[in-house]
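Reading through the structure tokens given below for one structure.
Omission of a single protein chain aside, the complex is shown with its protein chains in their original locations.
Going by the order they are written in, the chains are A and B; count residues from 1 in each one.
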Amino acid sequence: MGSKYQESVRVWLPLWALMLEVVSIVLFFFFTSYSASVSEQKKLLRNYRDFQDVFIMATLGFGFLNTSLRRHCWSSIAFNLFLLALGVQLAVLLDGLLIEISLRKMVIDMPRIQRATMSAISVLISAGVVLGKVNLLQLVIMTLIEVTVFSATRLVGMNYLNMDNHVSMMYIHMFAAYFGLTVVCCLQKPLPNASEDKDQTATSPSLFTMLGTLFLWMFWPSFNSALLDIAEERKMAVFNTYYALAVSTVTAILMSALVHPKGKINMTHIHNAALAGGVVVGAPSNLIHYPWLAMVLGFLAGMISIGGVKYLQACLQQTLELHDTYGVHYTFGLPGLLGGIVNIVLMALQAQGIDKSTRGYQVLINVGALGFTIIMGVTSGLLTGLLLNLNIWKSTHKVHYFDDQSFWKFRRLAVGY
Amino acid sequence: MGSKYQESVRVWLPLWALMLEVVSIVLFFFFTSYSASVSEQKKLLRNYRDFQDVFIMATLGFGFLNTSLRRHCWSSIAFNLFLLALGVQLAVLLDGLLIEISLRKMVIDMPRIQRATMSAISVLISAGVVLGKVNLLQLVIMTLIEVTVFSATRLVGMNYLNMDNHVSMMYIHMFAAYFGLTVVCCLQKPLPNASEDKDQTATSPSLFTMLGTLFLWMFWPSFNSALLDIAEERKMAVFNTYYALAVSTVTAILMSALVHPKGKINMTHIHNAALAGGVVVGAPSNLIHYPWLAMVLGFLAGMISIGGVKYLQACLQQTLELHDTYGVHYTFGLPGLLGGIVNIVLMALQAQGIDKSTRGYQVLINVGALGFTIIMGVTSGLLTGLLLNLNIWKSTHKVHYFDDQSFWKFRRLAVGY
Partner (left out) sequence: MGSKYQESVRVWLPLWALMLEVVSIVLFFFFTSYSASVSEQKKLLRNYRDFQDVFIMATLGFGFLNTSLRRHCWSSIAFNLFLLALGVQLAVLLDGLLIEISLRKMVIDMPRIQRATMSAISVLISAGVVLGKVNLLQLVIMTLIEVTVFSATRLVGMNYLNMDNHVSMMYIHMFAAYFGLTVVCCLQKPLPNASEDKDQTATSPSLFTMLGTLFLWMFWPSFNSALLDIAEERKMAVFNTYYALAVSTVTAILMSALVHPKGKINMTHIHNAALAGGVVVGAPSNLIHYPWLAMVLGFLAGMISIGGVKYLQACLQQTLELHDTYGVHYTFGLPGLLGGIVNIVLMALQAQGIDKSTRGYQVLINVGALGFTIIMGVTSGLLTGLLLNLNIWKSTHKVHYFDDQSFWKFRRLAVGY
């Protein structure tokens, strides 16, 4: 098994990464240039700050979010950085090539890089499900497929299904969660003992995970308002996200104490439920005109998230043998789905001056867009899972990706992380 | 004792939190709306950035500041987030209901949320004193009382005692420190052995505490300048805070080496004294026209802070049985008091064109405002302490708030935090 690892990952990973970088540089050479418009440059400052918030979420937030599994804390941060760097390059190219299909050079500006970073976050979410079950080479393949499919999904949704830039991006949580869950369903199951062992370590929480959670928590309002252009909508998105996050955090603590037989608080519940509030108001954030509605949604998200982890997780694990270590389904999947439904309801309620049949047609289109996103996530996840199951890049679960000597020294010294 | 814990915290905490959330949502439903003015929206960007700095301080800074006590590092971060989320909701409502007493709907805008976050920081400071001595239910009660009293104190100070928005907010350090210290005085003393045990663990410092300290340190200039409207004063507040922090940091290192018999440096001194410089220039930050004055104040703050920890702490612990584990008195209390006095002196010196008796009257009013803030802090702290001493929500000090299994696994694995 060790030799397999060496053959596949050792040789192929550098080759693949090198090839990808060369292809990427060549594509950038032929197809990109910097914007020369002056008006664009004046807006740089504002765009740069908005972009930085999203970038901090991607780098620090998702990097540290999945560090609680003792064996994979290194993988989590280093792979997160690697996948982000790779995914952003790919997404910038796809954003230009797919969305503005043309032969002239595409212009690189801050909004494009911001959209690319947000698209690359889909990989970071899915990586939370598959982490520890695939090797780095498989993650690279997954990145290539997921970013491409997500960009294509957004393109189709925006061109044919009446979605705007904001909503099609906010479906990312749902897309990424169901993509990752489908991939992990397809992967070969580890031996029961190994799984048992991993489960145990999974319960040891980490202050670093809390650090990642807090970074996501703080900058979530920037994420939810990033693609809104009208100042009015932007402001409401920011406020609604704050309210939803505040309430889902309080709900997380109270639900966690409630579901525990002795009334104690489980830190993994906090990680999941505190963020669920930000996910749920993502899509409808610009349609919520009253703080109380955002608060109610945050409350529901917190309940769904903890209820899901407590009651649904064991059920899914038995029936589908689905192993969702970090509860991605309950942090991103279900709250994202709820947010999508709320978005459709609010759009229908707020559509004025149109007759009933048009409104019905609109609702149907919106439901179709929501369903299309999920179906694309599941289908591409299935494809990816089957592809990753091929023997060519398989390695065993017992092989570490990091330098043995330092890794074991690290484990011996800092077993607690 | 276990059963007591179950009855009080297990049942009452979720019920209380649920009830508070429901009441909060209902109040928001009836009394709040989003601002629709266009001029407001244009200022969103600037306000949003200013707010974010304060929010990072509240979430990450105070969250990680009190993680050095091994047994309470989890409590510190999770409770901090919970209290912040609860306190901000309460403070937004109070800010609207108390300060703009009216029956029409109050408008939610960024400055209001920023003021609310700053008011909620009073709870986070006080929590540093009582952490490990009260349970979460008691902390919820404390939050309700402290945020209400602090908002009322600011209201009275601004309406009747000639304080402006900035100064009344900057007295928060003093208010919160003396509130917390009074509460802890009133609480039943733990058994000497238990206290001994906690003291021991308290000396084990933590890189996470340093992370919290650095986040507070970096964004303190934003805190001190947040409520100043004139660009000139804002700029001076920022610069003065940087200078005071730089000098208090250098002073912290040199004083720490000086007071140690072998010239070694104590990390807890650094945590305390590095921040004292930011506290001391809080109130007078807009009145200091020369960098050297801010530097002298930073120097004094560093000396007071470390001198206090070294010589006053043992004295207070013996006479009042006051157990100030994290040195909140020396980081926030005494430097805040010094800052208040400096503020009064500078206001008297800079008041021009008024005769002597008016000036004397003004000084008297200012001293009254300072004293009023402290008295309100001590009185409400006393009330809170007596209330928390009631048997209804008492639990023992041996009960953990976190899921036992994961907690103990965590401790076994990561004893170093």
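Methods note: a contact is a pair of C-beta atoms (placed from the backbone, for glycine too) under 8 Å apart; a residue touches a chain by one contact, two chains touch by 3 or more.
Quick caveat: nothing in here was measured; it's all calculated off a predicted structure.
Visitor: Among the options B:218, B:312, B:341 or B:365, which residue touches the chain absent from this view?
Guide: Of these options, the touching residue for the absent chain is B:218.
Visitor: Among A:13, A:227, A:344 or A:374, which residue is in contact with the omitted chain in the full complex?
Guide: Selected residue, touching the omitted chain: A:13.
Visitor: Who touches the missing chain here, B:236, B:337 or B:388?
Guide: Of these options, the touching residue for the absent chain is B:236.
Visitor: In the complete complex, the non-displayed chain touches which residues of subunit A?
Guide: Counting only subunit A, the missing chain is touched by 5-6, 9-11, 13-14, 17-18, 20-21, 24-26, 28-29, 32-36, 38, 41-42, 44-45, 48-49, 52, 55-56, 59-60, 63-64, 67, 73-74, 77-78, 81-82, 85-86, 88-89, 108, 113, 136, 208, 211, 400-406, 409-410, 413-417.
Visitor: Tell me which stretches of subunit B touch the chain missing from the display.
Guide: These residues of subunit B touch the chain that is not shown: 46, 49, 53, 70, 200, 203-207, 210-211, 214-215, 217-218, 231-232, 234-236, 238-239, 242-243, 245-247, 249-251, 253-255, 257-258, 260, 262-268, 270, 274, 289-292, 295-296, 299, 415-417.
In this text, only the chains that are shown with their structure count from here on.
Visitor: On a C-alpha centroid basis, what's the spacing between subunit A and subunit B, in Å?
Guide: Each chain reduced to its C-alpha mean, subunit A and subunit B end up 35 Å apart.
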